[in-house]
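Only one protein chain is missing; all other protein chains are in place.
Letters A and B mark the chains as written, and numbering starts fresh at 1 in each.
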């Protein structure tokens, strides 16, 4: 399964990078979100994944009796998910405002181009 | 998106979801859940209500601006951080009541911290969504 996740990470990163290379602001934002998702899975994978063993101590005991999933990546990712929501929402509003100003979704309309597309 | 079915449903769903979100908050220390998830679920409950009944109506139910929840939440979590100072302990030390309280379980400063997080999350999410929705 790890191999499958590795492929998912690679493709999420690829799609994210591809999207941030586009001219559309919305695509740029989607690309950033995909990169964030890819990073979350990467961190998750690096903590060694296990099945059916959440990092919650059994009711009857005070310490773990069994192996359990690494809680640190989970705590990190939880924070990352929430923060990325704040980032995304701010970016969306910013995008909306830019759209209201320049009436375009094209990043190139934001500057005065001197050269042709690279 | 005004549909009678949804409007009727949300009338019952809102309290149930809010109760559920509070339940998630309280049990967060022992089972999956906690301030973040609880806050998000509560926000979703309000968002759903605003979809069915219009954002203005939801704001009426809320009575206060969601923005005002943010400082309240921050203040609660800050208090829970500095409270141990009153007992001569370093900040962030966990303080707990001796006996568990029925239904809720153990109450300690961590729970208040989580409550602050819960309120901040609701405040943040609703502020963002409602300002955008109202502006349309």
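Brief remarks follow.
As a working rule, a residue touches a chain if its C-beta (ideal position, glycine included) is under 8 Å from a C-beta of that chain, and two chains touch if they have at least 3 such contacts.
Rule of thumb we're sticking to: contacts and distances are computed from a predicted model.
A chain of the complex is left out here; the name its UniProt entry carries, from "Permease", "Electron transfer flavoprotein subunit beta", "Multisubunit sodium/proton antiporter MrpA subunit" or "Adenylyl-sulfate kinase", is "Multisubunit sodium/proton antiporter MrpA subunit".
The hidden chain, counted over the whole complex, makes contact with A, B. Residues 24, 28-37, 40-41, 43-44, 47, 67, 70, 73-74, 77-78, 81, 92, 94, 96, 106, 108, 110, 113-114, 116-117, 120-121, 123-125, 127-129, 131-133, 135-136 of chain B touch the missing chain (whole complex, contact as defined above). Along chain A, the points of touch with the absent chain fall at residues 1-24, 26-28, 30, 33-34, 37-38, 40-42, 44-59, 62-64, 68-72, 74-75, 77-79, 81-90, 92-97, 99-100, 105-108, 111-115, 117-118.
Throughout what follows, only the chains that are shown with their structure count from here on.
Mean C-alpha positions place chain A and chain B at a centre distance of 25 Å. By the touch criterion given at the top, residues 54, 56, 59, 78, 82, 85-86, 89, 92-93, 96 of chain A touch chain B in their complex. Residues of chain B that touch chain A in their complex: 30-32, 36, 121, 124-125, 128, 132.
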